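My questions all concern the structure below.
Apart from one protein chain that is not included, each protein chain of the complex appears where it belongs.
Right, chain A next:
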Amino acid sequence: MDLEVLVALPIIIPLLLGALSLTVLSNHSAQRWLGAIGTALLLLCSVWLLLHTREVGIQVLEVGSWPAPFGIVLVSDMLGAIMVVLASITGFATALYSLKTVRKRFERFGYYPLLHLLLAGVNGAFLTGDIFNLYVWFEVLLVASFALLILGGERAQMEGAIKYVTLNLLSSALFLTAIGLTYGLVGTLNMADIAVKMASLEDQKMVTVIASLFLIAFAIKAAAFPLFFWLPASYHTPQVAVSAIFAGLLTKVGVYALYRVFTLIFTADTGFTHEILLWIAIFTMLTGVLGAAAQFEVRRILSFHIISQIGYMILGLALFTPLALIGGVFYIMHHIIVKANLFLVAGLMYRLGGSFELKKLGGLYRNHPGLAVLFLIPALSLAGVPPLSGFFAKFILIKAGVEASAWWAVGVALLVGLLTLFSMIKIWNEAFWKASPEPNPAVPAPTRNALLYWTIGLLAAMTVCIGLFAQPIYQMAEMAAAQLLNPAGYIEAVLGGTTP
């Protein structure tokens, strides 16, 4: 048994755990243990996979021993492995946080099995090397997310879920159409093989059409401008733990897919596709942050900020220089941890302050100084204040923008950073600094929040570490970007293995 199987572990572990926790559906403590220990195991395996990939190079697993262009391959390059680690970190944090926050009623409806299924879908999307398999993993994670979104069955949840489901189904349909056209054009579904055959086509017009379809499909999933409104309509409605994992991971799967296909397959006409991506990035950054400025509910503010941050990630891809891709990958790493953490903090703010509305919150700094510090770390990091992770992420991207003379993008990125800071200070002022609206809010403050503090503290520590020890993280992002810019390595790893 050689280490090849490592590539499959991040998918098979959550699948097995999800199935196991379905068999013990009525045993709450067994489900919780499976959730916490299982995601910890998943995290260990993912880190191992990342280290192995960094050491040895791109890892390929031919599922069922079917050779590459015909069977399904699982591929772990640096980008994929990094994403899997991030997904596992978020999954682990969410599982820990869920131990104390998810009610038994939701556990009976299958909260934990769905969580595992979601993680399996996300990891599958990050690791697959087959475009149709990517579609399948998208569906797996969407089905799980639909169910998680409406757990509880409140009116607001249903309303949000309808928008979420409709737009995501539209995007899936476009994605499927694009896959169909691709298959009709080149007769293969293996991404590396598609890349080879697309490049050798004489008529590149059809390729551009297909590229546009993929672009729209993935941009919807990533909640990019202009079809982003499903996100702020739905992300603030479910359980906080669910919001956190959605905010951390789901849109990033769309971003990942954009990174994958627009570095591997559609690189022939970058003047067209990446120009569109650039404008999408600029408008996504702007609309997201302006939307956030108009909101006064913590989770809604944070939801709009997801959108504006997606803009930065797409900006990295759109500029398509080595430094920009490094910045983009770095940004994803920083963002997933910070964003999930901010939602978890919002959940704790609700437990301690009794509301998500800024008007009703107040005095949290006086009563819970520890929470205030734990809020400030991810919040300032999101806004890009040095020496936290967000500073380096933004710095690399903006430097890349200056080098590429994309002045509009640079200007907007700087302005959006400033407005993000404004937004975070708004939350700080209202929820933490100002006096409590009522002298003694009649909220029975739940005790035993230690585990929640630990979870948030863990993620905050990671944010600080990414900032303080930026060099090793930067090197990993650099390796990922180098592999993205040189798709020949990926193609050889996947297809080269077939000829002995």
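Following the convention adopted for this analysis, contacts are C-beta pairs under 8 Å (C-beta built on N, C-alpha and C of every residue); 3 or more make two chains touch, one makes a residue touch a chain; residues count from 1.
Simple rule for what comes next: contacts and distances are computed from a predicted model.
Entry comment: the absent subunit's protein name, as recorded by UniProt, is "Multicomponent Na+:H+ antiporter subunit B", drawn from "Hydrogenase assembly protein HypC", "Xanthine dehydrogenase small subunit", "Multicomponent Na+:H+ antiporter subunit B" or "Phosphoribosylformylglycinamidine synthase subunit PurQ". From the options A:Glu4, A:Glu159, A:Glu275 or A:Glu492, the residue with contact to the unseen chain in the full assembly is A:Glu4.
Residue A:Pro113 is the one among A:Pro113, A:Gly328 or A:Pro487 that touches the chain missing from this view. Interface note: of A:Val63, A:Leu99 or A:Leu485, the residue touching the hidden chain in the full complex is A:Val63. Along chain A, the points of touch with the absent chain fall at residues 1-2, 4-5, 8, 12, 15-16, 18-26, 61-65, 110, 113.
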